[in-house]
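Omission of a single protein chain aside, the complex is shown with its protein chains in their original locations.
Going in written order, the chains are labelled A, B and C, and every chain counts its residues from 1.
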Amino acid sequence: MIVGKQKPFDEIWDMVKGFKKVLVYGCNTCVAICHAGGSKEAELLASMLRMRAKQEGLDLLIDSAGIERHCEPEFFEPLDEKVKTYDLILSTACGVGVNFLADRLAGAIPVYPGINTSFYGAVPEAGFFVELCGGCGNCILHLTGGICPIVRCSKSLMNGPCGGTDKGKCEVSSETDCAWFLIVERMKKLGTLEKLFEVQPPRDWSTATHGGPRRISLEHIRAYEAEEEKKATLTGEGK
Amino acid sequence: MKSGSNLERVIASGKMAVTAELGPPMSADPHEVIHKAGQLKGFCDAANITDCQTAVVRISSIAAAFIAQREGLEPVMQMTCRDRNRIAMQADLLGAAALGLKNCLCIAGDHQKFGASGKLKGHPGAKNVYDVDTCQLVGIMKKMRDEGLQQGGDKLEVAPKFFIGASWTPMGDPMDFRPYNLKKKVDAGADFIQTQGIYDMELFKSQMEKARNLGLHERTAILAGIIVPKSAMMLKYMDSSVAGVTVPKELIDRMNKAKAAAGDDKKKMRELQEQEGIKIAVELVQQALEIPGIKGVHIQAIEWESAMEPIVKAAGLYPRPVLPAE
Amino acid sequence: MADVAEAAEQILVSTVEAPHDTPADWTPNVLAFACHYCAFAAADLAGVMRLSYSPSVKIIRLPCTGKLDHIHILSAFEKGVDGVFAAG
Partner (left out) sequence: MFAARRIEYVKTLLKKVGIDPARLEMYNLSAAMGPRWAEMCDEFVDRIRNLGPSPIWLASRKQSEKGVTEQ
């Protein structure tokens, strides 16, 4: 899932204080699970902002709301009218949600981010999140025992550990496992260590963020949707 | 000859090679490079010019290598994968070759977080590159030299002729994988290898045996890394804090003994430790040269370039061979 | 002894809040969230025993303090109460 962390309160306050009517808008999917931007966090943040506004003597109306997801248009619809009555939307969704809502509002109302979107991660234990995938668009986990060297190695090395591995830990921090140490140990257990002996050539990074914004289009689904829409228009006309 | 560099000629002649290290300054003043080059000249076949080691901004490796070369010291320019993507790397390689540089050592480079240690602020917030890693950089350089092609496939009118090096940490974790790590660098095209500093010769011998079993000593020239110890404190630090380096207790004891012999005299304390350090370095050099498959030594007298002369002389490696260019 | 009292007073001066004068007409306004089965029963007992305690405390009874949500506490402060305690 997408993991984020709420921005420092003072930073949020600086974003918000010049406005009159603000909606703190939560998203109840990924960022709710990491306690950063669900309806609950949006509600608390709104209350804190109101208290700050009161102390600063600012006449600021701050409400909160939340919807299931900020990355699909259907979920926005029930609140569209309400949203239009504010002069700032402070979104506590991930960066995808902020972008998507800003596009939807098309410059009519600004959308500001309430959280820092951090990484794709897992939750090995409650309240603890780790990055496990870089979303590079060209997966090689079959070659590395299911451990991603692109994000779990601090140098994204593709051909084995650097000289900085110390007692199985990364040179960047003694609290970070060396990904290549883990990969070698995993491959030994799997009995496939020899897969690591081949030199991996330079990667094509154009599938990562280096080839411009990425898109995936499922033509069979889009064709079906278009057909359904056409049918609906036809029957509509028939009436 | 692949590059015709002095280092390559010495290695090809079958004589034991000696390389040294020269760290460029955090300054726009070339005089420190010139001064250090003067101290090293004549006591090594080539000297590595580090590339912003510990991720601290210094005179660039290429520029410092060019200055050293002008002073008559053959440089091994280093190139880290940290700061350049493949476009900048290849552009720099063409530029370096055009300036007459002939040796290049490929390394991953210290992570940018390293820069913020001790008194220095460094640039821990920098964006690192790591477009390619060491093996891949070696491969790119080989392809440029041998096929006259850029990594992307475009032709080079004149190919850069480099003697290609790579580093090896024989005693780093995971230790049983390290010989294969070396094999990958050799497979990629490394002509010579310089190892991380070695104090534990017995352990190094066993890693070398594994490398020999893979036939690597015949396909590349392995130079054993020797870091000249300056004090007992430095040895203890290297043992506890430097990745892939273990220092046998007896070496630390020897340094402590030398320190104790000076009593309370601080100056003498330093002198005696430095003398002992040079003695230890000479012994390590001699032991390393006896290991089958070793083709030379990479002696690093970090910020202590004047130590090169006594070490090379005492180890019987002086004078350095003078070989005519082809 | 005076020193100790002075020090104690200094500790009680908030480091988070801006210094301010206390208006003469202010009286503390404290909200207590009490668990029905323990603290609220204790409060009840205090009443039965005719024990006198500060009239500034208003009690909200909860089935269990586990029901107490973050937002309930923040809302209370937002409304201007001077202190909140939960008892369970």
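Brief remarks on what is shown
In the analysis below, a residue touches a chain if its C-beta (ideal position, glycine included) is under 8 Å from a C-beta of that chain, and two chains touch if they have at least 3 such contacts.
None of the values given here were measured: they were computed from a predicted structure.
Contacts of the undisplayed chain with visible chains (whole complex): A, C.
Mapped onto chain C, contacts with the missing chain fall at residues 9, 12, 14-18, 20, 22-23, 26, 28-30, 32, 37-39, 41-49, 51-54, 56-57, 65-66, 68-70, 73-74, 77-88.
One chain of the complex is left out; on chain A, the residues touching it are 9-10, 44, 48, 51-52, 54-55, 57.
We take it that only the chains that are shown with their structure count from here on.
Each chain gets one centre point, the mean of its Cα atoms, and the points for chain A and chain C are 40 Å apart. Centroids built from CA atoms put chain B at 42 Å from chain A.
Residue positions of chain B touching 2 or more other chains: none. Among the residues of chain C, none is in touch with two or more other chains. Those residues of chain A that touch chain C in the shared complex are 40, 43-44, 47-48, 50-51, 54.
Every residue of chain C that touches chain A in the complex is listed here, in rising order: 70-71, 74-75, 77-78. Against chain A, in their complex, chain B makes its touches with residues 81-82, 86, 107-111, 113-114, 128, 130-136, 139-140, 151, 167-169, 172-174, 177, 180-181, 183-184, 187-188, 196, 243-244.
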